[in-house]
Every structure is written in C-alpha cells, then in structure tokens.
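Yeah, one chain of the complex is gone here, protein chain that is, but the others are all in their spots.
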Amino acid sequence: MFTLINTILIGLTSGSVYALMAIALVLVWRSTRVVNFAQAGQALLSTYIGFECIGRFHSFWVALIVAMILGAAVSALIEVIFMRTLFKRNTGPIAGVAPIIATLGLLGIIRGGIGIFMGGKEAIIRPPLSNVGFTVAGHTLAFSPFKLVIVSAVLVMMIGLSVVFTKTNIGLALRASAYAPEIARLAGVKVDAIRTLGWSIAGAAGAAAGMLQTPNGTGALSPDSLEFSLLLVFGFIAAVIGGLESLIGAVIGGLLLGLVLAVVLMYVNATLLFVTAFVLLIVVLLVRPQGIMGKKAGRRA
Amino acid sequence: MIGIVLFLVGNRVDELRVYEGATLAMYVVAIASIILLTGYSGQVSLGHGALLAIGGYSAVLARNYWSLPIWLCFAVAVLTAAAAGAVLGTAAARLSGPYLAGTTLALAVGLPSIANQFSFLGGEQGLLFDVGVPPNSLGADFSPYKWYFWIAASAALVMVWWLQNILRSRYGRTWRAVRGDEIAAQLAGIHAGKSKALAFTVSSGVAGLAGALLAMTIGTVSPSAFPLTLSFSLLTGAVLSGVTTLPGVMIGAVTLVATPEIAGAISHRLGNSGGVTTNLPGLLVSALLILVVMLIPNGPVEQLRSVRVRRNANIHR
Partner (left out) sequence: MTLIVNDLCVDHGAIRALDGVSMQVERGQLAAVIGANGAGKTTLLRTLSGLKSATSGSATWKDQNLLHSKPEKLVRFGVSHVSEGKSVIPELSVEENLNLGALWRRNAKESAETRVKIFETFPRLQERSAQLADTLSGGERQMLAIGRALMSKPDLLLLDEPSLGLAPLVIAQIFTSIRELTTQMGLTVVLVEQNAMSALEIADIGIVLNLGRVAAKGSAQSLIDNPQVRAAYLGY
C-alpha cells in the first residue's frame, strides 16, 4: 500500500520538476516559435550562479531568487544578441531549423564554458528544508517538506503564467507575437521586446527547475551531468505529451511523465527509465501529436 | 581522382596524419549522411550520433560473434543502422521542426546509456574491435593505421560517389521537392511520408557505415565514443559544408578533425588544465556552429555561389 503511495508521491515530485522545464520550453515556443534547447545549459548556468550565491548569502531562498533573476537576464541577453540577428537573416533551405541549431550551439558553448571555469570545483546544493519524508503511521513517505515546496512552486507558476497569457494584455501581445509577428507589428505591438520578455520568463523558469531539482536529486552539480541533459529531454517529452501550445499541458505532461516513470522505477526496473520515456514520446507523437491539451491536429509548426 | 591523390598522400605521411586521415574519411561519410537528411530532405536529426553508435556496435558484434570478414561487418553496420533508421524514419515522417529535433535529441541522450544495461554490449568499457592486420601482399611495413586509412578512404569514396548519384537521381529531386513545400509535392503526386522515411533510412545506413569506420579507427566501441557532442559536431560539420550541397563536405570534415588539434594547442598554451582540455574542443565547435548558422546559414559554398550570381546581376544593369 505504501509503495503505491510513495510511487505516486515520487511521481508527482519529479513530475513537477519536469513540468517546470516543460513550462520554460513551452514559454519560448509560444512566444517565439523556437524550441530553445539551450534551456538546459541556461538552467545549468543559473544553478551554478545559485550555488555561488548560497556560498555568499548562506540562504537557499535568496539564491533561488537571484538565480531566477539572473536566469531571466541571461535568457534576455541570448535573445537579443543571437536570436534577433538570426531572425533577421533567416532565409534559405534551413530557415526552419536554423534557430534550433543555433540554440544547440549555445548549449555547447555554455556547457563548455562552465566546464572550463568550474570544471574542477565540487558543487553541492543541499535542500534548504528537511528532505526527510513525513512519517505516517510508522511508515516514511517519499514526500518531504522540501518536495512539498517544489510541487507548490510549480502549481503557482502554472496558474500564474496561464492567467497572464490568457487574461492580460501582455499575454495577448505574447501570443500574437508568436502566432503572427508581422500582423502584431502592424497592430503596434513591439514584437522584439515582447519576444525578449517571453525568453526572460522562460529563463527564470528554467533556473527554478535547476535550483529545485539539484537538491532533490543527488545534490551534486557538474557540467556534464547527465541529470541536466535528462532534465531537458524529459522536459521536452513532458511538453510534447501536454502539447507544446499549452502551459497547463506542460504541467499535466510533466506530472504524467513523472508518474509513469515512478511506476517503472518502483515496480519494474530502474534501468528502463529512459526507454520508457522515449517510447512514451514516440507513442504520443504517433497517436496524438498535438498532445493532450492541443487543439488542432494539423498544427505542427 | 581524389582516390589517387589520397593514395599518394597516404604513402608519404606519418602515423598521426594517417590516423587523422581515417578519421577524416569517417567524418566525410557521417556529414554526408546529414547533408542528405537535412539539406536534401529537410529533416533535422540531432541524434545522428546514436545511429553511428548502432552501426559501430553492430559491426563489432558481427566481428566478435560471427567472425565475419571486415567488409561484411561494415555491410552489417549499414544494414542494421538502416533498419533502425527505417523505424525511426516512419515515426519521424509525421514530425517536423522541433518535434523531430527533440525526439532525435532524446535518442542521442539516451541511447548510449542503453549500452550500460546489457552486458553483451560491453557496458561502460565497451567492446574491442579487431579489424585484423593488413594482408601480406601489401608489404611488411604497411602499418595497421595505414590499412585503416585505406579502408576508410575507399569506403568513403565509394559512399560519396554513390550518394552523389542518388542525390542527382529522381530520389534526390523528390526529397528536395518535399523539403521545399510538402503540400505542393503531395499535390504533384509524391508520397511525402514514404519519401521522408526513405531519406531517413538511407541516411541512417550511411551513418552506420561512419560508425563502423569510427569503431575501426579507435579500435573499440563504448558509450563514451558516441557522446551528445558527436551529434552536434556532425551537425556543425554539415552546416559548415553547406547543408544543401555535397561537394563542400570536405570543409566540414577537415574542420572537425582540425578543431581538437587547435583546441589542444590552445589549451597547451594556457597551461593544460584539465577543465580546459576536455571542454575546449566542444566549446570551439559550438561557437563555430553558432557563428556559421548566424552569418552564413547556407554554408560557404552556397555563399560564394550567390555572391557570383549577384555580381552577374549587377553587371546587367
């Protein structure tokens, strides 16, 4: 019985982190129609910054906020310096994929840079709250105060962002700039600035994902860490499951993925985690490519 | 023609260069596979490293378990990778842009780790690839590396020649039609899904060969031989070469071989710290990728061509 509960709890917690990553990816997608693979690198960078901050300020929460702010700033910089130039000169046969390839290059640069400057350093981030499970009726649950924070943070973000996107003027501008930048321009929307805003928010979300996930896992931070690559991949899979168009979908996708993987972890075999995720991705793409929350089946770009 | 040049070069050049030559040939094949897939068929694969891995592992397994002659092992590599490509390609045919990119990325991240799960794949250490010694008929001091180089170079030549023909044939034209405008192509009677899947299959087979060549050159296969950065490097090489044209393929290959050298030289100047040495090559490649994509997205070959076209147009005014 408790194994089941624990499985669900594990699934929800790790699912929330995937959801955060998925939110970052969906945000960039919805505001600029680019999937930013460098998100993982940015999250990594922000987390390292957070690590340094913990050293300075001795507070996880302050570090988290700083990491998010700087994550937003870095993201904005990347958008202004790289993406704008790219969008202007984007012609020719690889026009559709050039931004994607560019974000990959960025990922490589960030990782390489971090490796060079921080490679030898040992970086560990410990959870700020107790990560010891609650005890109920003598059994320890796989749920702790810290994990509770993670889940709540994701929920708050999701609700907040959804509201912004659908009910506010800025949200309208964000959506219009993504769907039809030329029309938005003709309507007076400052499309460039709006794009940068979208990327900033995504940068903050990615930073949060990195900062929250690291203490949740092993706590160790390193540039080649498979964890961050997996975070990106799982975040992407979560986004696809939920439908790249929808923030709510990103959360649902993340939680669903988390639950499925938790089941595999606890009941089947831990080594099959990646395969399961990949199979899930392929299945969703074949059966319902627009994702759970997606509306139009034809919308592939 | 190129073959004769290579033969002459191969005879006079020292061990390290020959080794690099073999690697060069491998890159040529690998980049060609991406040019086919992305440049001609318009599909982006971020995980070609995984296909190389499949090819490499199959070749090694064929050798170790069935003791097949080398050429047959290569053929096995090609076929296995092509089969994997067929499966992937059918699924991928329905995808586009970011979905395809993300899926292939997932593959690249996860596939090497699968090797760790199954013991017959050698786990983290990997498996050894014994290609055998060069035949006696070539003389006593024909070093193994020269032999590798010859094999790799000839394989590369054959493959490139074959690819050039395919790309010029109606298959190539079909792929380009689908890439240009899928709906228009369908209206012209082309079955877009089949065409894309076919491109994926062929590209994977070619990649498989590259993987086998890689295995031969470094003598082993292991998860660490096919890291994520390999996929990125290949993509960079392809973009550098001019993703839509085959002739430029040498440019990309040479860059990929030269970069670790250059990186090594730089890190040596900087004092050889561990962090720098491991990370600099990847960093340089990525930086190059961004620069090229931002500034000359069509590759230097196309860029030169279009400059010429513009000059001619101006003359007519």
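Which chain is which? They are A and B, in the order written, and residues in each are numbered from 1.
The criterion applied here is as follows: a residue touches a chain if its C-beta (ideal position, glycine included) is under 8 Å from a C-beta of that chain, and two chains touch if they have at least 3 such contacts.
Everything numeric here is computed off the predicted structure, so don't read it as measured data.
Chemist: Have a look at A:173, A:233, A:264 or A:282 and name the one touching the chain we're not showing.
Modeler: Result: among the candidates, A:173 touches the missing chain.
Chemist: Against the chain that's been left off, what residues of chain A make contact? List them.
Modeler: 169, 172-173, 175-176, 179-180, 182-191
Here is the rule we go by: only the chains that are shown with their structure count from here on.
Chemist: Chain A to chain B: how many Å between their CA centres?
Modeler: Whole-Å distance between the two chain centres: 31.
Chemist: In their shared complex, at which residues does chain A touch chain B?
Modeler: So the residues of chain A touching chain B come out as 29, 34-35, 37, 82, 85-86, 89-98, 100-102, 104-109, 111-113, 115-120, 223, 226, 229-230, 232-233, 236-237, 240, 244, 271-272, 274-275, 277-278, 281-282, 285-286, 289, 300-301.
Chemist: Considering the complex alone, what residue numbers of chain B touch chain A?
Modeler: On the chain B side, the touching residues are 38-39, 42, 44, 46, 91, 94-99, 101-103, 105-107, 109-110, 113-114, 116-117, 179-180, 228-229, 232, 235-236, 239, 243-244, 273-276, 278-280, 282-290, 293-295, 297-298, 302.
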